[in-house]
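Here the complex is missing a single protein chain, while all its other protein chains stay put.
Order as written gives the chain letters A and B; numbering starts at 1 within each chain.
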């Protein structure tokens, strides 16, 4: 009996090591050159072009040009898609600047913002019931997705009227349930993003008291790529950037092709062309690579990332090992914010510059 | 060589085999975690045991920097309070309606189809309706648990009441018992240990609904914390919380079993010496 147990144990130890090996050999673990890549996207006004890119064959066209394959995968849950990227299941994922800092970068996954797609210019907002101003929020419960850009927006809003988070009570509420929650009498204040925001402001007797157009350029939507993968495979960066700006050129036009592309994106995000145009109106899209490059080079970006870092540190998002807000280094063309020996998030305009120069 | 169905492990063998899967899981974890951490020392997916220990100390034994509260204690108390209210209310309603349906045909005819219909509604699907009726506060969380488990308890108790031998009820009538006296002295005491069993079986679902409710809208609670820190993938907090929830659930199950054995020795006597 004992002998057989021992032999079973030996077999098991071997199996365990095999399984462990399998677990750890996730795609991102290979920094070596490869040809198959996966990009995850979630539904949001500024990210819908990726769906169009996949459906119209534009991504395939650019991938073929560089001799690689890019698989575009839609994920239903935004945070889950970022977690999967951080765990190494995806090579590239769409996310905001704040989430790029607090999830992959804070988890030690060196990430590069390959494309700066847009910034929220009214797509995120604080709404109160009744005819109110932001100051009336004092003492209220505010329902929002805690630790998200909504939370950041609220903090910035409160700051603008000389208050802080201590003056309100934040109630973590799942984004899927926010609109339903707003119908409840116990909910009097919410902070959220589009399309939920427009659903809520469309209800009678509501006031949008603060929105992201009052902090322009602070909530930025990015395409983030694993830095090691990108360095080993510049073709990936070129193909993605090339595809993106081809679609941007189509979208920004006024011809039938633009209408067709935007109608496709509208339907895929559950609205119609008019609704999608309304969302685009509160989004500052960088339709040309040159605009995005200019934005990335501006010193404002570094100032914004400092604010985001400080907010994240205050809320424990940089990890408990972080002694202060500068723990994680953020590289921008105008300089590095924070710890230069621990740079985990990089705004790298190189590929967008190539696109601007037509070098792709 | 005897057939495998006839081969029994020895007492120690059984114990060793019982621990084996846990040891394997632990080994897999350690190996995988070490491998990931060797590659990226800030990896959060499979943290080291040191990170777990730090997280436990931070959440459990140090006041939070932001609020000055002990987070684990606070979360546990809030969650337990909601769970107890939800389960307690469900057990009470389940007992009253289940026994009523089982004993009184005029109650069963209108109520039984309704209970069956309600038990088939997936509670998560009617969440928006619950929000509008009960608000987003404590009430809607308790109501979600009640809607989730109460129909199951009602149906179980109704079946258990039906299962009481008709001979007993006839005997009680020949002893002069009124309907109420028979319910109070003959039926309820025999249903109580079965109610405890029903509660033990539905506790798992109750936890599920509690955590779902806390994930949707809350300011504290075990489910709230897990879903909050999931936002920045703090597995060093999530895994100890999951272990803690498992421990709490196990302790509740165990205590309910002990309470039942203590209060209803006759029931466990007929069940074969109090084995589960």
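Simple rule for what comes next: a residue touches a chain if its C-beta (ideal position, glycine included) is under 8 Å from a C-beta of that chain, and two chains touch if they have at least 3 such contacts.
In this section, contacts and distances are computed from a predicted model.
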{"item": "Name under which UniProt lists the unshown chain, selected from \"NitT/TauT family transport system ATP-binding protein\", \"M48 family metallopeptidase\", \"Putative 4-coumarate--CoA ligase\" or \"ABC transporter\"", "value": "\"NitT/TauT family transport system ATP-binding protein\""}
{"item": "Neighbouring displayed chains - absent chain, whole complex", "value": "B"}
{"item": "Omitted-chain contact residue, chosen from B:113, B:204 or B:269", "value": "B:269"}
{"item": "Options B:81, B:190, B:205 or B:219, residue touching the unrepresented chain", "value": "B:190"}
{"item": "Positions on chain B contacted by the hidden chain, ascending", "value": "165, 167-168, 170-178, 180-182, 184-186, 189-190, 264-267, 269-270"}
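Just so we're on the same page, only the chains that are shown with their structure count from here on.
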{"item": "Centre-of-Cα separation between chain B and chain A, whole angstrom", "value": "37"}
{"item": "Residue ranges of chain B in contact with chain A within the complex", "value": "9-10, 13, 16, 20, 24, 27-28, 31-32, 35-36, 39-45, 54-55, 58, 65-66, 127-128, 131-132, 134-137, 215-219, 224, 227-228, 230-234"}
{"item": "Complex interface listing, chain A residues touching chain B", "value": "1, 5, 12-13, 16-17, 19-21, 23-24, 29, 79, 83, 86-87, 102-103, 106-109, 143, 146-148, 169-174, 176-177, 180-181, 183-187, 314-317, 319-320, 344"}
